[in-house]
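A single protein chain has been omitted; all remaining protein chains appear in their positions.
Read from first to last, the chains carry the letters A and B; within each, the first residue is number 1.
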Amino acid sequence: MGPFLETLIGGLMSGILYSLIALGFVLIYKASGVFNFAQGAMVLFAALAMARFAEWIPKYTGLDGKIVVNLLAFAGALAVMVVVAWLVERLVLSRLVNQEGITLLMATLGIAYLLEGAGQMIFGNDIYKIDIGLPKDPMFLFEQSFPGGILVSKEDLYAALIAAALVAGLSLFFQKTVTGRALRAVADDHQAAQSIGIPLSRIWVIVWSVAGFVALVAGMIWGSKLGVQFSLSLVALKALPVVILGGLTSVPGAIVGGLLIGVGEKLSEAYLGPMLGGGIEYWFGYVLVLVVLLVRPQGLFGEKIIDRV
Amino acid sequence: MTLRDRPPERSESLCPQLAKNMLYRENGQFKTTYPADSQILPIRQDRMAMALLLAVAFVVIPMASSEYLLRAVLIPFLILSLAALGLNVLVGYCGQISLGSGAFMAVGAYVAYNCQARVEGMPLIVSLLAGGLGATVLGVAFGLPSLRIKGLYLAVATLAAQFFVDWACLRLKWVTNDSTSGSVSVAGLSIAGFSVESPAARYLLCLSFVVVFALATKNIVRGHIGRSWMAMRDMDVAAAVIGIRPMQAKLSAFAVSSFIIGVAGALWGFVHLGSWEPAAFGINRSFDLLFMVIIGGLGSISGAFFGAAFIVVLPLLLDKLPYWTGLSVDTATASHLALMIFGALIVFFLIKEPHGLARLWATAKEKLRLWPFPH
Partner (left out) sequence: MKTFITCAVLAALQLASLSVQAQAQAQAKEQFFPLLVYRTGPYSPNGTPWANGKQDYIKLINARDGGVNGVKLTFEECETGYATDKGVECYERLKGKGATIFDPQATGITFALTDKVPNDKISLITLGYGLSASADGGVFAWNFPLMGSYWTAADILIQHLGKKEGGLDKLKGRKIALVYHDSPFGKEPIPLLEERSKMHGFELVKIPVTAPGVEQKSAWLQVRQARPDYTLLWGWGVMNSTALKEAQATGYPRDKMYGVWWSGAEPDVKDVGEGAKGYNALNLNTSGQSPKVIQDILKLVHGKGQGTGPKDEVGSVLYTRGLVIQALGVEAVRRAQERFGKGKVMTGEQVRWGLENLALDDKKLAALGLTGVIRPISTSCYDHQGSTWARVHTWDGKQWVFSSDWYQADEQIIKPMVKAAADKYAVEKKLTRRTPAQCQS
């Protein structure tokens, strides 16, 4: 029972971390109908910016306190992401209005390569550290009932709390503010939104900036866990099944999808893995999504696809 | 009423001196039979150009090219254009986005390897085609979800194929013929006694495959199967309403596409790499193929070639760029710059011509038909 609970909790924690990245995908798709394959590269770029700023700020300004340095680095990285969002909108999105989905997908892949190359050229490609003070050692619960206790990673627990706060904040933003309503309008129909006077380009900049902010938070947490290096962008590949499972347009879907995929992956690796030789985690998530899609082609919470003839 | 039907005499009669400079003097080329009318290349100048191109490709290039050009540029270009051709059938003609093409290449390569290694004296061509058939089986299996799942959801579902095959090639011992290291290799390729080891021989082998498959694919897409694919791509509900069976159309697209990609994968492993591990067919390969198809042009045979040329040649040029400009940059910066320029060019091309290089070429050819007249 003990190992099962440990794996379950580990899976839930992993799942929340995946949904952090999946949120970025969902946000951009919701508001601009673009499947942003560059999300992984954005996570990497944001994390690199923050890690390097955290190194450079003490060197060039002599500031020392960890909290101050980290806050400044975060703010700096956020500014960088807003600039990136503005550039993407100006140079790419505005010129690809109304193109087919696959063209926009390929354009985001091009942006991904650009960001990866630029990030590594500007910030370097060594392993960099993000230290926001998250505790690295685990804690063991219920040591009396289970031998060795149930392992819960403190770092993941804090990450889950941050993710929950982020989701709550985003939901409030979408439901209660004027900009949020405008974003939802644009997500529904670009042309209708434009016709009632919503400035499309400004909305897109806002959306990509918010996605950049989400990418920064995700990059900060993943970077603190794994170290900031090029392979961080590959974590996005683990978040893709989460996006699809939850449905491309649903924020709660991203969370639920993340939890399901996280748990599914870890449990399958622990119990199915030994029978098949191990290493099945990577594809199990995708196969799980495939099976669910066969039953619900639009994901768990996605909008039903309506074809008009 | 196409451009072809409009009598060209009008412009010519207005300005006979300019008319003498026309490249495409189509007057006099009348078709009197249905087969003649439905040729792939109806204009005689086009046929001559194609014959010239084939002559250069088969005769001049192997004799005049350096070993580097053959081994590192032309052979990968040919094999990847074959794979892009296969993917174009699925994505361009049938509209099913697939991100698992690397997996089909891997299956093709491993099935071909198993045929070659386990059966003594198996002819090379049979092994390669068997690789294609193996990929077809996988393609149809992973194509079944396409009957229910559409669009981007299908794209991510095909990634399941990619990662599953990646894992299977590493874990299932019989795939690699019980090789202890997990890596396989082939050597001593020969067809009917002729050794296929020299770069020129390998180049000709790949070229022959590409020509045969390109011709076959062009004819398939011009037939009723191709039309049913295009109908499914444009409006699948309407197509079903008028009687095109979605299952047959989609699964045949998956089958044909994965056969071609499987053969390309077998060629990649046998002819280009010689010895490979599953990482050679990873997700980067799938993305590369999709790029080739999109940049080359969806739904066009020549698009596969343009796209492959772009993706194969561009990184090599970008690597050489620092030398030409005289700047001395270290290899890391050069790599990063290459990546950035690559991404920027992809975005640039998508903005300039979303329908790909093939459309640019087609527009150019249309203008050429009337040159030097503007219309």
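Convention: a residue touches a chain if its C-beta (ideal position, glycine included) is under 8 Å from a C-beta of that chain, and two chains touch if they have at least 3 such contacts.
Since we're looking at a predicted model, the values are computed, not measured.
Colleague: Write down which of B:G28, B:G121 or B:G188 is the residue touching the left-out chain.
Modeller: B:G188
Colleague: Pick out which of B:R25, B:R71 or B:R227 touches the chain that's been left out of the picture.
Modeller: B:R71
Colleague: Kindly state which of the options A:L141, A:I198 or A:A270 is in contact with the chain not pictured.
Modeller: Of these options, the touching residue for the absent chain is A:A270.
Colleague: What subunit B residues would touch the chain not displayed?
Modeller: Residues touching the hidden chain, for subunit B, are 64-69, 71-73, 76, 117, 167, 170-171, 180-183, 185, 187-188, 197, 272-280, 284, 309, 313, 316-317, 319-320, 330-332, 334-336, 339, 360-361, 363-364, 367-368, 371.
Colleague: Against the chain that's been left off, what residues of subunit A make contact? List them.
Modeller: Against the left-out chain, subunit A lists 3, 6-7, 10, 14, 120, 125-127, 129, 136-138, 140, 151, 153, 155-156, 225-227, 229-232, 234-235, 238, 265-266, 269-270, 273, 277-279, 281-282.
Everything below uses one rule, namely that only the chains that are shown with their structure count from here on.
Colleague: Taking the mean of the CA coordinates per chain, how far is subunit A from subunit B in Å?
Modeller: So the centre of subunit A lies 34 Å away from the centre of subunit B.
Colleague: Please name which positions on subunit A make contact with subunit B in the complex.
Modeller: 35, 91-92, 95-96, 99-103, 105-107, 109-118, 120-121, 125, 237, 240-241, 243-244, 248, 276-280, 282-283, 286-287, 289-290, 293-294, 297-299, 305, 307, 309
Colleague: Give the list of subunit B residues in touch with subunit A in this complex.
Modeller: Touching subunit A from subunit B are residues 91, 97, 145, 148-153, 155-157, 159-160, 163-164, 166-167, 170-171, 235-238, 241, 283, 287, 290-291, 294-295, 298, 332-333, 335-340, 342-347, 350-351, 354.
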